[in-house]
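Heads up, one of the protein chains got dropped from this complex, but the rest are sitting where they should.
Then we have chain A:
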Amino acid sequence: MTNANLPRRSWVQRWHVKGIGWTALMVLLLIGSSKMTDVNVGMFFSNLDQFADLIVRMSNPAWDYLSVIIQPLIETIQMAILGTTIGTVFAIPFALLAAGNLVHNKFLRGFDRLVLDLVRTLPDLLLAAIFVAIFGIGSTAGVITLAIFSFGMISKLFYEVIETIDMGPLEAMESVGASKITIIWYAVLPQIMNQFVSYFLYTLEINVRASTVLGYLGAGGIGVYLQRSLNEFNYGATAVIILATIVVVLIIDGISNHLRRVLL
């Protein structure tokens, strides 16, 4: 038996024209855009010595600074937890309304998704700058920024999970005469709870990292101290802040990764 009865591949398929074409196009675009934006790769290498200089100056961590930054580190974590939680609470109803398998009203769903899309287009750094301007320097601005960011991210992740659930239990609950909310509670939530928690933790991870950067804009937490130490050329303190932040982020990531593995 030969494969004589297989259809012949066209020359486009035989020579992988599509794959090669796309790759070539990508490379061209990359070169073109770096030309246009004046990215100078050479500068990256020629300035490496400055980088090395910074490293040398930071290689003397001022460990006694650690006691100063414990409090702002805790504040950073609190900001992340609070922001993620607030964002999630608001995301849940929006995610339910955006799910095509729960809401059949196209206009309601479309409007809801439009709102979510708009929220997601807002850059978090811009939000932080605005809220620092409104609420002044401090964690309030950070929490609100993180809440809005989490809201946009979680509502999308959540409604995509909701759209994958098994509709059978919903049909069964509908047939026993359950109300909409009861149906969601009994037939939808148990199916998505684990993934919800997993996405919550994932967003929390991102927010812990993001909140250190946001603090740099004055939105509270460890970032404020990072900025101050850099401005004062206090590189010993900078080193401690960076190391401590890395450790905290690693710990949070570890805990959340572990929990998510257990859940899924």
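Following the convention adopted for this analysis, contacts are C-beta pairs under 8 Å (C-beta built on N, C-alpha and C of every residue); 3 or more make two chains touch, one makes a residue touch a chain; residues count from 1.
As a convention for this text, contacts and distances are computed from a predicted model.
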{"item": "Chain left out of the displayed complex - its UniProt protein name, from \"D-methionine transport system ATP-binding protein\", \"FtsX-like permease family protein\", \"Phosphate phosphonate ABC transporter ATPase\" or \"Carbon monoxide dehydrogenase\"", "value": "\"Phosphate phosphonate ABC transporter ATPase\""}
{"item": "Identified contact with the non-displayed chain, of A:178, A:213, A:243 or A:259", "value": "A:178"}
{"item": "Residues of chain A in contact with the chain not shown", "value": "166, 168-169, 171-179, 181-182, 185-187, 190-191, 193"}
